[in-house]
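I am attaching a structure below and will ask some questions about it afterwards.
Missing here is one protein chain; the remaining ones are kept as they sit in the complex.
Here is chain A:
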Amino acid sequence: RISNVLLCNVTDRVSFWFVVTDSSKNVTTVPGSEVEAAIRMNRNRINSAFLLSDKTLQFLKITSTLSPPVEPSTPVWLIVFGVVLCLIVAGIVVLVVTGIQQRKKKNKESTERENLEEKGEVTVTVENGIPCEALDLKAGHINGVFAADDERFTSL
């Protein structure tokens, strides 16, 4: 209803003062604090009624409640940290285990060699640094120099 709109204090920007009257209680003005509280709660609806936002529609003396940034339940950095830590611990475990295995193999080899040398009757014949027992004498190795000998004889 046009009678409810009064023009005063024309400014360059679009601005207006308003009072809220309560028609049910004998047209008295609603106190400012209640209006402020109501606007604070329903800011979104008022903004969308004007198709404006908090940045473009300003209520003097009513600071808008900012929405907090979306935070996931576990902070993202903890997840990344967990992944990195798991990789590192796995790496350490692998290295320590291979170290222990190498050590065991070295100890076993040196005790084996000692045992072989202690038994006087069994002399370890070493060929090119390899004990003869380690060589597999059954399976032969094809020596490439002699394998090609077949070609020396001309085919009939």
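In this section, a contact is a pair of C-beta atoms (placed from the backbone, for glycine too) under 8 Å apart; a residue touches a chain by one contact, two chains touch by 3 or more; residues count from 1.
Here, contacts and distances are computed from a predicted model.
Visitor: Would you kindly match the missing chain to its UniProt protein name, picking from "Elongator complex protein 6", "Transporter", "Transcription factor bHLH66-like" or "BRCA1 associated ATM activator 1"?
Guide: Answer from the UniProt record of the missing subunit chain: "Transporter".
Visitor: Check each of A:Ala38, A:Leu52 or A:Val84 against the chain that is not shown and name the one that touches it.
Guide: Per the contact definition at the top, the residue touching the missing chain is A:Val84.
Visitor: Where does chain A touch the missing chain, residue by residue?
Guide: With respect to the unshown chain, the touching residues of chain A are 12, 63-66, 68-69, 76-77, 80-81, 84-85, 88-89, 91-92, 95-96, 99, 103, 106, 109, 129-130.
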